[in-house]
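Here the complex is missing one protein chain, while the rest keep their positions.
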Amino acid sequence: MTDPLDVAGLQRRLADFAAARNWQQYHTPKNLAAALSVEASELVEIFQWLTPEESARVMADPDTAHRVTDEVADVLAYLLQLCEVLGIDPLTALDAKIDRNERRFPI
Amino acid sequence: MTDPLDVAGLQRRLADFAAARNWQQYHTPKNLAAALSVEASELVEIFQWLTPEESARVMADPDTAHRVTDEVADVLAYLLQLCEVLGIDPLTALDAKIDRNERRFPI
Amino acid sequence: MTDPLDVAGLQRRLADFAAARNWQQYHTPKNLAAALSVEASELVEIFQWLTPEESARVMADPDTAHRVTDEVADVLAYLLQLCEVLGIDPLTALDAKIDRNERRFPI
Partner (left out) sequence: MTDPLDVAGLQRRLADFAAARNWQQYHTPKNLAAALSVEASELVEIFQWLTPEESARVMADPDTAHRVTDEVADVLAYLLQLCEVLGIDPLTALDAKIDRNERRFPI
């Protein structure tokens, strides 16, 4: 039986992965933010010439679905590593942001 | 007493927030991917003129720390909403990607 | 009477502008590429929630037209400065790329 996945566990796996390859030296906040934006653009690239309707159907094609899932993973990997080196808890940050947005955009 | 934060709970809050403002109509995968990349670039903007060393100290300044945390939240918000509309589990996607990377980059 | 604008003249103005403010120290190719991508994302931000049809009409609104024109200028400014520090002639690079694309995508 395996534990359910959680953010802290994935951050540990990512940190171990980087440490085992001596890659932490590259993981300045500046570089991780750049890498995050590059991966986000690779997601955009999948959608760039699609109509809104076509973009809503990307998961129907197994190859595209795999590609999208892979890029989502890359974005999350760099976001979690950036949070790790900066000492930010991403879920708490998002929870607080939704609170602020609820006050900023009242229904 | 509040439950600990988790990804599924935050996705529910984000979906409720968008539904209450009738914003789901804008949330095509194409638009959410673009919004994600825009927020990732707002993170890059904070670091763009900093040296690697300065970038490692951004959290020491409270205003910059708040700004970085806020942008991290925005990136995560759009990533989770993109995953929701596409039916992707982001933690499972990342776990599988780390597995693949361990085979691709052996120690 | 003023000369017609050209790329070399604008690169000279940009270089003088940066030199007069002692900003060249920040203009590493890495930083200029990041700044270019940040400005490109500010262009994307203008369009991110628009339908394709709405995006085709952005110049009809004077405020949006001004904003788009301003972001186009920022993208071009960083592209020309990047080319300057790297010794790339942007028009020759594009001309050669169109040649390659004509062979790669025959009619």
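Letters are used for the chains, namely A, B and C, taken in the order the chains are written, and counting of residues starts over at 1 for each.
In this section, contacts are C-beta pairs under 8 Å (C-beta built on N, C-alpha and C of every residue); 3 or more make two chains touch, one makes a residue touch a chain.
Predicted model, so just to flag it, every value in this text is computed and none were measured.
K.L.:
I'm checking contacts with the chain that's been left out. Which of A:35, A:58, A:76 or A:91 qualifies?
P.N.:
Per the contact definition at the top, the residue touching the missing chain is A:35.
K.L.:
In terms of residues, what is the contact footprint of the unshown chain on subunit A?
P.N.:
Here the touching residues of subunit A are 26, 31, 34-35, 37-38, 40-42, 44-45, 47-49.
K.L.:
Using the document's contact rule, name the residues of subunit C that touch the chain not shown here.
P.N.:
Counting only subunit C, the missing chain is touched by 5-7, 10, 13-14, 17, 20-21, 28-31, 33-34, 36-37, 40-41, 43-44, 46-47, 50, 52, 55-56, 58-59, 68-70, 72-77, 79-80, 82-83, 85-88, 90-98, 101-102, 105, 107.
K.L.:
If the missing chain were put back, which residues of subunit B would it touch?
P.N.:
34, 37, 41, 51-52
Assume only the chains that are shown with their structure count from here on.
K.L.:
Is the contact between subunit A and subunit B built from the same residue numbers on each copy (over half shared) or from different ones (under half shared)?
P.N.:
Counting shared over all numbers used gives more than one half: same.
K.L.:
Per the centroid of Cα atoms for each chain, what is the distance between subunit B and subunit C, given in Å?
P.N.:
Centre separation, subunit B to subunit C: 28 Å.
K.L.:
Would you mind pulling out the distance in Å between where the CA atoms of subunit A average out and where those of subunit B do?
P.N.:
5
K.L.:
In subunit B, which residues are in touch with two or more of the other chains?
P.N.:
31, 34, 37, 40-41, 44, 47
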